[in-house]
Structure formats: C-alpha cells, structure tokens
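Note that this complex is displayed minus one protein chain, with the remaining chains in position.
Take a look at chain A:
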C-alpha cells in the first residue's frame, strides 16, 4: 500500500514529461493543417476549423520538394556509405593492429572528436572554393573517405571485442590484413555497420550549414530549402507551408529511427563511455 502512491506519481510524472517532449511535434502538425487566416488569428485557434491537407500539397509543389529531397538523399547516401566503410577500415586498424605512435594517434583521434567542426568549416569552405569543389558533391565524398572520429571509435570498440581466433587461421594461411578485414571481420559486423550508417545518414540529412555554404540553391538539400524557400510574393515566410514541409522533412528520420531504434540505442551504449 505504501509503495502504491509513489508508483502512481512516477507514472504521472513520466506521462507529463513525455507529453511536454511530444507537444512541439503535435503543434507542428496542427500548424501544418491550418489556413493562413487561422494562423494569424488571435487568440490562437487550438484546432483548425477544417483541416487544410492541401498545405502539404502546396509545400510539395511550391518548391521543388522532390528535387531537394533527392539531393539530400544522394548526399546522405554517398556520405553515410563512404564514412561507414572508411571508419570501419580505420577502426579495424586501431583495434587489431599495432605500430609505433599508435597510442599518440589514438589520443589525437579522440581529441578531434572534441574539436568543434565549425572551426574548420569556414577555412575548408574557402579551400574548396579555390579547388573548384563548391557546388559539387565532392566535399561529401572527401569527408566520407576520411572517416569520422566518433564512428572510428565506435568500430574500434566493436572490433576490439571480437575473438583473436578469427584472424589467426587466416594469418597462417597467408591471408593479408586487408583480406582479413573484408572477408572475415566486415561480414560479421552488421550491427555496427547499421548503427554507423543510421548515425551518419541522420547527420547528413540534418546538416544545414555545410550545404548552405557549399551548394547553390537548386543543388542544395531539403534542410536548406524548407528553412529558406517557403516565402510568399512579398518575400515573407509562410508558416503553414514551413510546418507542412518540416513534417515531411522530419518524418523519414523518425521512421528510420523507430525501425532501427533497438540497434541504434545498443550501438550507442556499446560505444564505451564507461
């Protein structure tokens, strides 16, 4: 009997907090379904008189939504695929091999995990401009190929935990280290590969500053387009279109997360922050 009330209080607290966390999503959807006059209404209309599903169609056709979505998809897929493979490759080196200077290099790697990306972004932008890579997808290829410290660390933790026997027989048979990586370790690391791909894809899908700096308007991504392109004839932002566009922009990521959620959360928790 004595534990009954605290338990109830616990559930009440959880429900209220979860409601507060989900509230902003709900408001976004409601905003997306309002008419322009209702948006300006004061006091606020909590629920639209009739649901303007047409806002979604407008948000879809007033900008080249599919085109921007395709750009986002291409960039995110290129980046996530390359960065996952290269991070796995580098992570394997740190996990299974040793050489002079390895400890220092690993320290530097962890240090760059803490380096603010913004600090290198502007100079990088100027360098890419000099190299003629602005308005191409090459920067994402280069970023992908060099691996991401956080993902390298994730793969290092994963590979370090695999048994020594895996590579021993292969070494005796004269198989090289790259063969061991491609044929033995990589096929066994689906959970880590999937986690890394989802994380990298989410980063790229959500990134705003790099595409804003590096890409011209029609080559840019959905993230940039939805925050700058929904304007009326006077150049003022149209909030119900922005809301509808944001819903359509956020939903794919939420779906990917919900599908991959189990693996994603365990992937994060095995990242060794112990």
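What to note about this one:
To be clear about the criterion, contacts are C-beta pairs under 8 Å (C-beta built on N, C-alpha and C of every residue); 3 or more make two chains touch, one makes a residue touch a chain; residues count from 1.
Quick note on the criterion: contacts and distances are computed from a predicted model.
UniProt lists the omitted chain of the complex under the protein name "Sugar ABC transporter permease" (options: "HypC/HybG/HupF family hydrogenase formation chaperone", "Acyl CoA--acetate/3-ketoacid CoA transferase subunit alpha", "Sugar ABC transporter permease" or "Ferredoxin"). Checked against the full complex, the one of A:51, A:127 or A:169 touching the unshown chain is A:127.
In the complete assembly, the contact with the undisplayed chain comes from A:228, out of A:62, A:77, A:136 or A:228.
Interface residues of chain A facing the missing partner chain: 7, 10-11, 13-14, 17-18, 21-25, 27-28, 31, 34, 39-44, 46, 86, 89-90, 92-100, 102-112, 114-124, 126-127, 142-143, 145-147, 149, 152-153, 157, 160-161, 164, 176-178, 181, 202, 205-209, 212, 223-224, 226-228, 231, 237, 239, 242-243, 246, 249-250, 253-254, 257-258, 261, 265, 268-269, 272-274.
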